[in-house]
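Got a structure for you, questions after.
Note that one protein chain of the assembly has been removed; the remaining protein chains are unaltered in position.
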Amino acid sequence: MATNPEGQMGLYGDAVVNGLWRENPVLRMILGMCPTLAVTAALKPALTMGLCVIFVLVCSNIMVSLMRKGLRPHVRILMFTLTISTFVTIADLFLRAYVPKMSEALGPYVPLIIVNCIIIWRAEARASKSGLLVSVVDALAMGAGFTLALSILAVIREILGTGKLFEIQILPTTFPAWAAMGMPVGAFLTFGFVLGAMNVITRNRS
Amino acid sequence: MDTVYMLLTGFISVVLINNLVFTKFLGICPYIGVSGRIDMAFGMGLAVTFVMTLSGTLTWMIDHWLLIPLGLEVARYVAFIMVIAAAVQLVEMYVKRFFPSLYESFGIFLPLITTNCAILGLCLFLVIWGVGSLIEAVVLSFGGGIGFTIAICIMAGIRENLRMVDVPEALQGAPITLITAGLLALAFMGFAGMI
Partner (left out) sequence: MLRSLKHFLRESWLLIAASFFFGLLIAATNAALSPRIEMNKVTKLTSLAAGLLTDAKRFVPLAEPVEVKTRGGKTEPVAVYKAVAGDEVVGWVFKVVGSGFADKIELVAAVDGPFEKLAGFDVLASNETPGFGDQIKEMSFREQFMGAPADRFTLVSTGSRQEIDSTIVAISGATVSSTAVVEAMNLYLPQIKEQLQQKGLIGDGN
């Protein structure tokens, strides 16, 4: 494994590029949509959710990578689910202890990270087959990609919806705030158009 | 009579006013990928309704008769997802064994449903809403499923028609589905304030 240092670097670099762009879980693979739509009304909850997902992804990938030799086919998915739900519980406890207002705002979407397809996908596609370090890098990259995608949506929705970002006024108050951006309508429409924009960008590249 | 009124209003609330798809963003993940035919959407909706009613009831029972009395609320999420996974497994085995023709049409959706946010989402909402009685849990879980089915059938119908229309290339596929969902969410907002 260590005989090809350049290959190793390539492996890590690959994981990073994959997570952030090429296989960006939200914008290209279109996974994990529920939290994407629900928490992106403003930037703060979006970043909090992103951090939670990174935490759960990293811990889950570490655990799965450590366990990968002992995983029996019948109990695979069960093991993944058990692992993920444990770390989501822990993340939720931390949120409720240290940022109670944000925890309330995010509501059921934090425990819904358990069924977020992204985490099981990485456990299955990467952590169960690779060493510890690659799994961690992959988790960080995918988590970062997820957070990036959420942030893009949140910035659009918050600025157009309230004229503020992080509760700081950005646009002049004469701008008529598109309240719909904070509602489900805005969530779906913004996401749809951003995906459309992604298609335009990737089409022009190839 | 009061209970019936409460249940009826609760049912309408979950189906229309607090529709799981259009107001809580649940259950869309697998749908975007699946084809947009109405019959498949309906099949999926029925499967989800069945699993949702079952899971909602089971998790409510476990929450109220096991977790809360023993002070084990912290294990809630783990317990819920395990129960849901087990329930789906059992349902799949049962249907495959005793209703093979049914399994042919709807069974393929079942593994997809375990990770469907809607199921776990509804179980969690039953906790958040402080549902106090078993019958209320059953009715609301069933309502959640019905609301989901209505939502995806409408979307499937629109998607079928979209095939005959000139959708811009960049928006084909997932984007236009999401935009459709957005407009439907807007329409469903009209139900707010009904009760």
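Some observations on this one:
The letters A and B name the chains in turn, as written, and every chain counts its residues from 1.
Criterion: a residue touches a chain if its C-beta (ideal position, glycine included) is under 8 Å from a C-beta of that chain, and two chains touch if they have at least 3 such contacts.
Note that this is a predicted model, so its numbers are computed, not measured.
Here one chain is not drawn; of A:Leu71, A:Ile170 or A:Ile201, the residue touching it is A:Leu71. Contact with the undisplayed chain is limited, among B:Met61, B:Val74 or B:Leu134, to B:Val74.
When the whole complex is considered, the residue among A:Thr48, A:Thr89 or A:Thr190 that touches the unshown chain is A:Thr89. Think of the hidden chain as still there; on chain A it touches residues 67, 70-72, 74-75, 78-79, 82-83, 86, 89-90, 93-94, 96-98, 100, 104, 183. Residues 6, 9-10, 13-14, 17-18, 74-75, 78, 125, 128-133, 140, 189, 192-193, 195 are the ones on chain B that touch the missing chain.
To be clear about the criterion, only the chains that are shown with their structure count from here on.
Separation between the centroids of chain A and chain B, computed from CA atoms only, is 23 Å.
Residues 22-29, 32-33, 74-78, 81-82, 85, 114-117, 119-121, 124-125, 128, 168-172, 174-179, 181-183, 185-186, 189 of chain B are the ones that touch chain A when the two sit in their complex. Considering their complex, residues 30-34, 37-38, 77-78, 81-82, 85-86, 88-89, 92-93, 107-108, 111-112, 114-117, 120, 180, 183-189, 191-193, 195-197, 199-200, 203 of chain A touch chain B.
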